[in-house]
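The complex is shown incomplete by one protein chain, all other protein chains being positioned as in the whole.
Presenting chain A:
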Amino acid sequence: MKTSDSSLDRIQRALEGLLSTEEHDALKADVIRDADLRAVYVEQVWLHSTLRAQSESLVGLLDITEEASPIQAPAKPLRRWPIALWSAAAAACVTLAASFFMPGKGVSPLPQVATLIRAENCRWAGSDLPTALDSQLGTGKLALVEGIATLKFKSGATVTMEAPTTLEILTAMHCRLIEGTLTAEVPEPAHGFTIDTPDIQVVDLGTKFGVTAGSAGNSQVRVFEGEVEIGGLKDGKIKRLTEGKGLHVGSGNTLLGQEPTRGEAVQEAGGWTAIPTSFGRGKDGYARRGDNGAPMGTHPLIIVKHTDLAPGIKNERRAVITFDLSQIPTESVQEAQIVLDPEPSGFGFSALIPDESRFALYGVTDEKLDAWEEKQMTWATMPGCNDAGPDADKLRKLAEFWIPRGGSGGPLTVRGDELAKFIREDTNGFVSFVIVRETGETDPSGLAHAFAAKEHPTARAPLLRLK
């Protein structure tokens, strides 16, 4: 017998009391009128009712598990209670459920919920969980600074973390992505596997998907296969994403774009002087082709991305940083370094870019261009750039650097004789640099690399170190 999925869905919703009175009445009318629908209805309702009717025998189902379940069924509540007691029973259900998941109060010892099954080039930050390969993991936090690590949950779900990522394991069906990027593969028994980010809740409905959470309050989900459900959205709605679809949520849950108190140039040991972009009239920012939400000069991150894919794709991003050297005697500089703090952008997935990404650092040779304004700079007015890329008449390539997939592990230092020479040539007390990524991506959802800007609430602003 042929019934549409939507008819089946209506019936199932009726069984769970999820239909409004009007919808339920409409279903009843259709069941009366349509013999085929009536047959399906009776089959479904009979199954549901038989399960209800023979509920006493169901508890035996839990005894056939090979593995001792940490959750014991509570004593069967007495049936045929007066109606007034039903709501009390429902409340009791909730209370019992809560106590099962309450660490320390639980009826069982803290369960092992996952195993660390793969760790490539991993470096971990101080973590309250073991990080050796094949470690059994309970609940707690994992902070991956470098590399790629894979966890296999007892529910069957597999989660791969790409550094830098901080993840909190809550249960075998639930974890919280505090910051960073992960991809998840969830087989059928683990459907419903849930990942929280600061902005949203991603519930698997049978799928492979990726989630990122940026340090600047944005989250992105991309479904590679199957389907996921997004909850926790501001409008209270639940969104469903199917294969190939993505969703980006910028909730700004993290402090956004505060102009920092202007920093000092710092004298360091060994004759080095460190100048952040927050010093004097320094500045930093980025622009994106298409200028969605521009200008981005006061954003907590500077984001760079490059794509060789279709030219219509608007996800090319370049950054500009300017240091105020007016207090510094530049002509005697011997060595120079630029230090950048990589931060998760919350945009895109490492899995969709090549193993290693090459970046270029350009010095802005046309000094008039040092006068760019953070609150006005757009894609078209980026110092020394045109739509196609850096303009050789106004910029000079000073250095290249590489970031492996899975992060560079901490601050990134760009150095070289060309850089020092460029500083010595300065005449107006400002030096500006353009940062571009030269490596493309295999998919428009490839990772957008990001570094902390001076507006970042916790990480360090771009730094020019001179000696």
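Definition applied: contacts are C-beta pairs under 8 Å (C-beta built on N, C-alpha and C of every residue); 3 or more make two chains touch, one makes a residue touch a chain; residues count from 1.
Operating definition for what follows: contacts and distances are computed from a predicted model.
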Undisplayed chain, where the name is taken from the UniProt record, one of "NADH-quinone oxidoreductase subunit N", "Dihydroxyacetone kinase subunit DhaK", "Sugar ABC transporter permease" or "RNA polymerase sigma-70 factor (ECF subfamily)": "RNA polymerase sigma-70 factor (ECF subfamily)"
Which of A:L18, A:V266 or A:A380 contacts the chain that the document leaves out: A:L18
Chain not shown: contacting residue from A:T131, A:T150 or A:Q201: A:Q201
Among A:T139, A:T171 or A:S432, the residue in touch with the chain that has been omitted: A:T171
Residue among A:G231, A:G246 or A:G440 that touches the chain left out of view: A:G231
Residues belonging to chain A that touch the chain removed from view: 8-9, 12-18, 21, 24-25, 28-29, 31-32, 38-39, 41-59, 61-62, 64-65, 67, 69, 71, 73-74, 76-77, 79-80, 83, 86, 89-90, 93-94, 97-98, 100-101, 155, 170-171, 173-174, 188-192, 194, 201, 203, 205, 229, 231, 238
